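A quick write-up on the structure given underneath.
Excluded from the complex is one protein chain; the other protein chains are retained at their positions.
This part shows chain A:
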Amino acid sequence: MASNGFGKSTTSFSPPSPSCSGNNNNDAGDFECNICFDLAQDPVITLCGHLFCWPCLYRWLHHHSHSQECPVCKALVQEEKLVPLYGRGKNQSDPRTKSYPGMEIPHRPSGQRPQTAPPPPPNAAGANPFGNIGFGLMGGFIPMATASFGNFTLSTAFGGLIPSLFNIQFHGFQGANVYGSTAGYPFGSNTFHGGGNSHDFSQGTGQVQRQEDNVLKNLLLLIGFLVLLTVIFLC
């Protein structure tokens, strides 16, 4: 084992045995254990950022070192603060292949998982998906001049979600506006889910007259709706 045919001249050296040739390109070096210099197995990383195989580091800290120091930079190493690296690849070989003879290596520390991200607030949850869909469609299809398609999709989506008279009517003339002006304003659809606020149409420059009409109609609808609500409420 000790002699592996290194008797060649230094210049023409080639890795003598497949067991150790590995891949010697420099990219792999970023993921090599700082102790065995192999691709890290059961990789763990210290808070000071140094990568090791878990078995290598465990063995060093528990059986050979006199202190709990990082072998690279001598920073204090606390086992409970080691971060395991979970890559995508599965362990192709039995993890015990890197066992150190006569030594029991415990499982490597597990990751400290913060709680899952909280769900978005209900308002945003209602509006955003449609805004995003609309945006995506418009952005994707505008070069082919199919703004109407995006708008149509949005309208049906909204109509399906809140099938009220108000919404359906509103989309009716929102469409008219978009046909005329959206080509230059792909973001028009984003204000769409504002739910009938007049600022939806402020982007339609060059169509001031129609805008004012729309605002008026909108206002009228709103008033009508409120009246309707009041009547219902009073009943």
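Just a few scattered comments:
Throughout what follows, a contact is a pair of C-beta atoms (placed from the backbone, for glycine too) under 8 Å apart; a residue touches a chain by one contact, two chains touch by 3 or more; residues count from 1.
As a convention for this text, contacts and distances are computed from a predicted model.
As stated in its UniProt record, the chain not included in the shown complex is "E2 ubiquitin-conjugating enzyme", which appears among "E2 ubiquitin-conjugating enzyme", "Splicing factor subunit", "Trafficking protein particle complex subunit" or "CG9376".
Only one of A:45, A:72 or A:221 touches the absent chain when the whole complex is considered: A:72. For chain A, the residues touching the chain absent from view are 1-11, 13, 15-17, 19-20, 22, 24, 34-38, 50, 56, 59-60, 63-64, 66, 69, 71-72, 74, 98, 100-101.
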